[in-house]
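Right, I'll just put the structure down here and ask away after.
On to chain A.
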Amino acid sequence: MTTLPQTPAFHEPDPVVRSRSLILGSRLMLGANLTAQLSFLFAYLYLRANNNNGMWHPDGVGPPPIGLAVAVLLLQVAAFAAVWAASSALTRKPGASAFVRLLEVGMVLGAACLAFRLFQITHLGWTAAQGTYVDVSILWFFFLAAQVFIGILWLIKLLSGQLRRTVLVTVADLRSAAEYWAFVTVVSFMVFLLVQYVT
Partner candidate 1 sequence: MPQRRRNLINIIAATWVLLAAAGDIALNSLPLPPGSATDIAGSETQLIRILAMMAWPIFLAVVAGLVFTLWVNRVAPAAAEPGAAALRGNSRLQTTWIASSTTIVLGLAVFGTITLANDTTVPAVAHAEPNTPLEVQVIAQQWYFTYRYPSFGGFESAHLVIPADREIEFHVTSLDVTHSFWFFAAGVKADAVPVHDNSVDMQPLKIGTYRIECSELCGIWHGSMSDDNAQIVSAGDFTTWAQQQQQLDAPIMKYLPPYSHTYVPAPGVYGS
Partner candidate 2 sequence: MRLRVSFLGLALIIVGAGIALFVTLYLIKTPPAVTASTTSNSVEGLPVVNVTLTVVAAAGTGPHPNWVAYLNDNGDPSTYIHAPANSVIHMTLNQQDTPTGLRNEYFGLVRGTIGDSMKVNGKTMQAIDPTLAAHTFTIPDLGVSVPLLGVDANQQGNPPQNVVEFDFKVPGPGLYRWQCFVPCGAGTLYGNGGPMQTLGYMAGELVVS
């Protein structure tokens, strides 16, 4: 293996291009995420309309307990608000590090939201064989839990890079994270309305 050239010819891509690619890439990923959510929405409404063999909503299967669902939603919105505030703080004053506190709060709230969501999934009182309303909702909740988990990992990455001063958080990083959290929150709100009231 020949030795590497002394001055590596690697050219660090221009930071402006990197930030624009990052934002565009995360938005495209949200587009892909949207089509996946739409296919779950189609499944939900289509199975509800079909109600084959009366098994969409067999008796004894109610919507999930409202208290827990609202708690999950509120935590989700709170986490998103914290991340959004951090992002706007950073855009106002790019140099300052006031946003770190907000990010930590957002991460903790996100973790709580994930914990509540998993608690909710395990305490719905449904079993998989009780009709398709139950199946689609459980699958959708799992999907949303995974999205919140990825959001938390994203915040951890930003925070650890910032706190150990190895990769300073740029405006683009935080804005794309905030947009991701906004998307997940909006979807969670839609799913909450759908599963609670459109049964």
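These made the cut because all candidates are chains of the complex that A comes from, given by their letters.
We adopt the following convention: a residue touches a chain if its C-beta (ideal position, glycine included) is under 8 Å from a C-beta of that chain, and two chains touch if they have at least 3 such contacts; residues count from 1.
Treat the numbers as computed from the prediction; the structure is a model and nothing was measured.
Just to confirm the interface: in this complex, chain A touches which of 1 or 2?
1
What residues of chain A sit close enough to touch candidate 1 in their complex?
52-53, 129
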